[in-house]
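Since the structure comes first, as structure tokens, the remarks are kept for the end.
What you see is part of a larger complex, with each chain still in position.
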Amino acid sequence: MIGKKRWAIAEGYIPHDDETKPREFVSHETACILNTTDKDAHITLMIYFADRDPAGPYNVTVPAKRTLHLRFNDLKDPEKIPHGTDYSSVFESDVPVVIQHTRLDGRKAENALLTTIAYSEG
Amino acid sequence: MIGKKRWAIAEGYIPHDDETKPREFVSHETACILNTTDKDAHITLMIYFADRDPAGPYNVTVPAKRTLHLRFNDLKDPEKIPHGTDYSSVFESDVPVVIQHTRLDGRKAENALLTTIAYSEG
């Protein structure tokens, strides 16, 4: 078992892109969530913006001994995350998890990639 | 509430670029600052250089429950940060925040991206 229960990703931005491209090349932002425990991880996710109240909570479950590469593009309930907009995200889990942030920017002919371990506490 | 009060980004460099491009594609360096508390974050920012005394303090406010994607390119008071110059930055906040560093390098036809969580204490 490895990880923490509270995580934050301060950088968030889903570029506007052509959504008819193959899914792997469409610009997307991902939170990779690893749950090494033998219990399902029940995670609540809040999204913070520059000029409006936070969105959420979003409910995400990562099964025991599984990883979930969560695309922020896919979040819909309670609301979609707008593209071309700055945001940040905070995760609270009931079991320890490890979270890493990745973006693929596919707006130009070539891809650009970034990643970082998220900030963790508790 | 999540975060720390003191943060440092050792890498800093704003490439010379064509400033007439769309703002999202002009090379820029960003500190994404997340404030999940219910108080405004009052932050003082110092910029360190290789061969001169530090610049600053710059005063930045991130409202309660908001995120700010601060472009170093936009800092003007007390002075602009020169382009094509190595620098580092240190942030001190009166409430806990989370800071992540990102650069988009748009000098060539294709974009290059980098990001990392900043170094934190306290």
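For this structure, a couple of remarks:
So that you can tell them apart, the chains are marked A and B in the order they are listed, and the count of residues begins at 1 in each.
Convention: a residue touches a chain if its C-beta (ideal position, glycine included) is under 8 Å from a C-beta of that chain, and two chains touch if they have at least 3 such contacts.
Please read all numbers here as calculations on a predicted model, not as lab measurements.
Each protein chain is a copy of one sequence, and the assembly as a whole in this entry counts 4 such copies (shown in place: 2).
The rule is simple: only the chains that are shown with their structure count from here on.
Relative orientation of subunit A and subunit B, expressed as the C-alpha superposition rotation angle, is 90° to the nearest 5. Averaging C-alpha coordinates per chain places the centre of subunit A 22 Å away from that of subunit B.
For subunit A in complex with subunit B, the touching residues are 6, 8-13, 15, 46, 48-51, 53-54, 84, 86-88, 90, 101, 103, 105, 107-110, 112-119, 121. The touching residues of subunit B, when paired with subunit A in their complex, are 2-3, 24, 30, 32-34, 36, 65-69, 98-100, 102, 104, 109-117, 120.
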